[in-house]
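Complex shown without one protein chain; remaining protein chains in place.
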Amino acid sequence: MYEFDYVRPTTLQEAQDLVGEDKKLLAGGQTYMPTLRQRLAMPELLIDLNAIPVLHGICEADDRISIGAMTRHAEVASDGLVRSKIPGLASMAGGIGDPAVRHRGTLGGSLANNDPSACYPAAVLALNAVVHTSKRSIEAKDFFQGLFTTALDEDEIISHVTFPSVPCAYLKFKQPASGFALAGVFACKLDDGFRLAVTGAGQEGVFRWQQAEAALNNDASFGDFKSLALEPDMIEDVHADADYRSNLVRVAAGRVVAQLREQLA
Amino acid sequence: MKISLKINGQDLTAEVAPTTLLVDFLRSDQGLTGTHLGCDTSQCGACMVLVNGDAVKSCTLLAVQLDGAEVTTIEGLSDGETLSPVQEAFREAHGLQCGFCTPGMVVSVTDLLAKNPNPSESEIRHWLEGNICRCTGYQNIVKAAQMAAEKQQAA
Partner (left out) sequence: MNQISKPEIANPLGRALEHDSAGQHVTGQALYCDDIREPAGCLHAAMGLGPAFPARIVAMDLDAVRQAPGVVAVFTAADIPGENNAGSVVHDEPLLASDQTSYAQQPLFVVAAETRDQARRAARLAKFEAEERPAAVTYDQIVERDEHVMPTLEVVTGDAEAALAKAQHKLEGRIEIGGQEHMYLEGQIALALPSPDGLRVVSSTQHPTEVQEMLGHLLELSSAEITVEVRRMGGAFGGKESQAAHTAMMATLAAYHTGRPVKLRLDRDDDMVTTGKRHDFRVDYRLGYDDSGRVYAGTFDLAARCGHSADLSAAVCDRAVFHSDNAYFIPEHRITSHRYRSNTVSNTAYRGFGGPQGMVAIERAMDQIAARLGKDPLDVRLENLYGRHGDIAPYGMQVKERVLEPLIRQLEVSADYRQRRAEIEAANQSAGRYRRGIALTPVKFGISFTISFLNQAGALLNIYKDGSILINHGGTEMGQGLYLKVAQVVAHQFGVPLDMVKISATRTDKVPNTSPTAASSGTDLNGAAALAACKTLKQRLTRFLQQKFETDALPLFKDGRVLIGFHHMSYAEMARAAWFARIPLSATGHFATPGIGWDAKTGKGRPFFYFAHGAAVSEVEIDTLTGANRVVRADLLHDVGQSINPAIDLGQIEGAYIQGMGWLTMEQLVFNDKGQLLTHAPSTYKIPTATDRPDVLNITLYDNKNPEATVHRSKAVGEPPFMLAISVHSALAHAISGLGGPGYWPDLDAPATAEEVLRCLDAANAAAV
C-alpha cells in the first residue's frame, strides 16, 4: 500500500469537513482494501465511516424502508423488516460474496463504487430507490452513470437509501471464482409497471432492460425473453463472452420474473 | 497511531502505522501466527478472525480500524489445553490435511454456530463459501461442523 493517513470521525459533519480530492472515504472496505493493497489507489487520507452511528441501521418511514449507508450486507439480509417488505433485497444482500464479506461490506460502499458486476446497483435501480447524501437526494435513475461512475461529487457522502416496500426478486449467475455477478437481474413491480435492472453484463454498467419491461407491461404473463432485444453491448472477458452473458441475462430474467409472479399472486 | 483493543480477552495498547493490515499486526507484532496469509486478494479465508463476534478477513481490515474492538484469533478459541467443541470436532472428524486453511475454517464455523447453533448441511456449505481448502473435498470439514454443533448442543 502507498502511505496514507487515517482518521475515524464519529459524526457525519466531521467526515463531510474532511472529504475531498485524495481524501477518500472508507466504508466496509471489501473492495477498497484490495484496491489499496494492489496500489490501484493512492489516497492521502482515509476517512473511516465505520464509527458514525447515524449511518447505521434500518427503519420504516412514510411507507418506505430507509437503510443507512453503513449497514452491512449481513444486516440487510437478516433484517425482519427488509425480509418482509422488500424480500428480493434481503435475498440479494444474503448472496453477496461470503459471510465474512457480508459482515463488513455496506450498501453505501457498494453504491458509491458502482462496480458493473455488483449486486446492489441492480436493486437500487429497479426499485428506483432514492440515495440520500450529505448534500441532496438523488433518484436511482440519475445516480448510476456508467462503470464505476455515479452522480456523487468528490466531497459527497451517502447517508442512507430509501426503498419502496414492494414485491421483488433477484437472481444472479455468479462469476464462479469471485461470486460477483456474471449476470444478475432484479425485478419488481412499481406503480408505473414492471422494472427489470441488469447487472454484471452490460458494458456500461447496470441498466434497465426496457424491452423486457415493455413486454411485461403489455402482457404480465410474458415469458419469452429469448426473443427480446437486449440493448447495450455485453461485457466480454475471461469469464464469459458476450453471447453467453446475454443468454444468462435472458435465463435469469425468466426465472426472476417467475419468482416475482409468485409473490404478486 | 495508538490503538487500544482486546485480543483473545487481553487488553492491549499498541502503536501501528495506518497502512498496517490487521493480519500483519496479529502475525508480526503480536506473534499470533495461527492466522494465515493465503491469497493476498481477500478470497481464501485463511486469515479469518472474529471481530466483535463476526468472522472477517483480517487481510481486508486495517489495524487502526480495530481501536476499541474485540478480536479473537484461532489462538483464543481454546482455553489452555481445553479445545473448543469446534476445534475438537475438526480433530476428530479428520477435517484437515495440510492445516493451512484450518484456523480460518475453525473461526468461520465458530461464528456460524454462534449464530445458528443447528445449521443444515446446506447452510454449512454456503457459510463456508469464503473459506478455500485445496487438500480436502470439504467432506470432513462439513462433518466437523456438524459434529461441533452436536457437541455444543450436548454441552
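For reference, chains read A and B in written order, and residue numbers begin at 1 within each chain.
Please note the rule applied: a contact is a pair of C-beta atoms (placed from the backbone, for glycine too) under 8 Å apart; a residue touches a chain by one contact, two chains touch by 3 or more.
All of these numbers come straight from a predicted model, not from anything done at the bench.
Contact with the undisplayed chain is limited, among B:L5, B:V71, B:I124 or B:A149, to B:I124.
In the complete complex, the hidden chain is touched by one of A:A15, A:I86, A:I235 or A:L248, namely A:L248. The chain not shown here touches subunit A at positions 1-2, 39, 173, 176-178, 238-241, 244, 247-248, 251.
Touching residues on subunit B toward the chain that is not drawn are 19, 27, 31-44, 46, 73-75, 77-78, 80-81, 83, 87-88, 90-92, 94, 96-103, 106, 124-126, 128-129, 131-142.
The rule we apply is simple: only the chains that are shown with their structure count from here on.
If each chain is reduced to the centroid of its CA atoms, subunit A and subunit B end up 28 Å from each other. Remark: subunit A residues 1-6, 8, 26, 29-30, 33-34, 37, 46, 48, 50, 74, 97-101, 103-104, 177-179 touch subunit B in the complex.
Residues 1, 18-19, 21, 40-43, 45, 48, 54-57, 59-62, 64-65, 67, 108, 111-112, 127, 129-131 of subunit B are the ones that touch subunit A when the two sit in their complex.
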